[in-house]
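For this depiction, one protein chain was excluded, whereas all remaining protein chains were kept in their positions.
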Amino acid sequence: MAAKAVKIDYPKRHDGRGWEDLRKIEAKVGIIPRADGSAMFRIGHTVAYAAVYGPRDLHPKFMQNPETGILRCRYNMMPFSGHGERVRPGSSRRSQEISMLMSKALLPVLDLKEYPNSVVDVFIELPETDAGTRCAGITAAAMALADAGLLMKDLVTSLSMGHYNGRIMADIDGHEDCDVGISDIPIAYIPTMDKFSLLQLDGDVPKEDLLKLLTLAKKKAMDIYKVQQEALKAKFSGDGHNGKKVKA
Amino acid sequence: MSEDVINVKERDIVVPGEVVAEGMGFLPSKGLYREGAKIHAGRLGMISIEGKVIKLVPLTGAYVPKLNDKIICKIIDVLMTGWRVETRSPYSAVLGLKDATTEFIPRSADLTQYYGLGDYILCKVVTVTSQRLIDVTMKGPGLKKLKDGRLVEVNAYKVPRIIGKEGSMLLMIRNATGCSIDVGQNGWVWVAGPSPEQEIQAVAALKKVEEEAHLPGLTERMKVFLEELTGKQVEVPTVTSGGQMTASEEMAAPEPQQEQQREEYRERRPPHARHGGGRRFPPRNPGD
Partner (left out) sequence: MSNEHIVKYITKGMRYDGRALDEYRPVSIELNVSHCAEGSARVKIGETEVIAGVKLSLEKPYPDTPAQGNLMINAELTPMSSPQFETGPPGEQAIELSRVIDRGIRESKAIDLTKLCVKEGEKVWSVMVDIVTVNDEGNLFDAGALAAIAALKSAVFPHVTEEGSVDYNKKTDKHVPMNQSPIAITVIKVGDRLLLDPSPAEEAALDARLTIALNDASMLCAMQKGGDMPLTLEEIGAMVDLATKQSKELRKKLG
């Protein structure tokens, strides 16, 4: 991808959003009936599907932990979901790192001690991407884990923040992500604990700006959190399973 | 004195982390947890309130084998000393020779004559260790090999509603469709009917209860549904303990001893003995 230096000295972003505006978000729970729990999360043109299988038997045996079940995430971009050429199927170093970070982001809310020697598998697949993919994946995975009925202290919510020349932005998209001048800061946040479970930073950001940015991140994360909660409830409340209307 | 505030009402759906109440006057039950003055939901579920106790009724989740549960299992391996079975949980179970049948099994017998690979059985959980080693037995009233029928998978948490208070929902479906229905606590259900058409009716009824288990007024709706489906008049079986039930009463398992026995994980085998493989020389003595 060619690096461009975009001058950001106009009042709005390239797509007309305000600095603190998120792209359009949408969430749906229960979209993969075969899975124990599943969810879809869309932010702008980034879509993540998450499917949870487990707790279930874990092979190979040497990976089993007799004190607790383990969480195993697998992040994968579908071959046609990248911005340029086709993405070769199979894992890459990037996808392995993201898979590991996603597990770490979700683990603090889970309690798997009831399931020793077992595994909870979370599969995240993206049919289309426009930056913020690991964040969309975490957001979808949290809903899918709740849908699977696991013990969870809270949902985990995630978004990608940006920084340019003292300017703080929420939810950077692909266009902004490509720009080398904009620093990319993906975060994941757990509201009831008021703590961050994912934090990465690429760029050059002074400390005061970082703290301001994280404060804004918390605020915007709550917008996504609300959508996650509504999507989970929509599967059950009023209507029957999967939104089918019931004549009560 | 902080105010006691409750944010939810009976049958509300709550999501993990949601603050359901504030103040020290409420008691959180399983699936809810307290952080300071706030009580949060600890999983996705439905609220049921009994006085000062707030309960969470799970609507989804994996089945966890519990002592004395009657479950339907599938034979997946034949061992020297019995069979290994799938329980629809992360843990397989062992059906030992001495628990297999009231008949005498000779030492060199071909065990597949009794239960072969792929057979389904209705059995009872007799041991659950802290490491989730599980034993089941076929000796007991109603336990049997399941034949001439089909397996239906339902959400294990909906099983109490499918059975109904004093078995009333299940009886209604059985009477209307003429099918024999065996329900495992693990959410596997065996339907065996006189004809495929009737089996399909029974399966449709079970699926409808599963979908609408958490909504009120289900019994009346099922009566109408069964009448439309089968064209027969359907009676709602009378239930001795009547009156309005709370959500958790409707969805709770009927066994009274369940809570107590879940705490008792009895170690029947010495710690060093394992269930893996099951091939042991010489055969070990029965425990106790």
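Odds and ends about this structure:
By written order: A and B. Residues from 1 in each chain.
In this section, contacts are C-beta pairs under 8 Å (C-beta built on N, C-alpha and C of every residue); 3 or more make two chains touch, one makes a residue touch a chain.
Just so it is clear, the structure is predicted and the values come from calculations on it, not from any experiment.
Only one of A:125, A:147 or A:173 touches the chain withheld from this view, namely A:125.
Among the residues B:16, B:42 or B:149, only B:149 touches the chain that is left out of the figure. Residues of chain A in touch with the missing chain: 31-35, 45, 47, 49, 51, 53, 56, 74, 76, 78-86, 89-90, 121, 123-125, 127-130. Within the complete assembly, residues 116, 118-119, 148-151, 196-197, 200, 203-204 of chain B touch the chain that is not shown.
We take it that only the chains that are shown with their structure count from here on.
Residues 13, 15-18, 31, 33, 35, 40, 42-44, 46, 58-62, 64, 90-92, 131-132, 157, 210-212, 214-217, 221 of chain B are the ones touching chain A in the complex.
Against chain B, the residues of chain A that register as touching in their complex are 36-37, 54-58, 66, 69, 109, 114-118, 146-155, 190-192, 228-229, 232-233, 236-237, 240-241, 244, 246-248.
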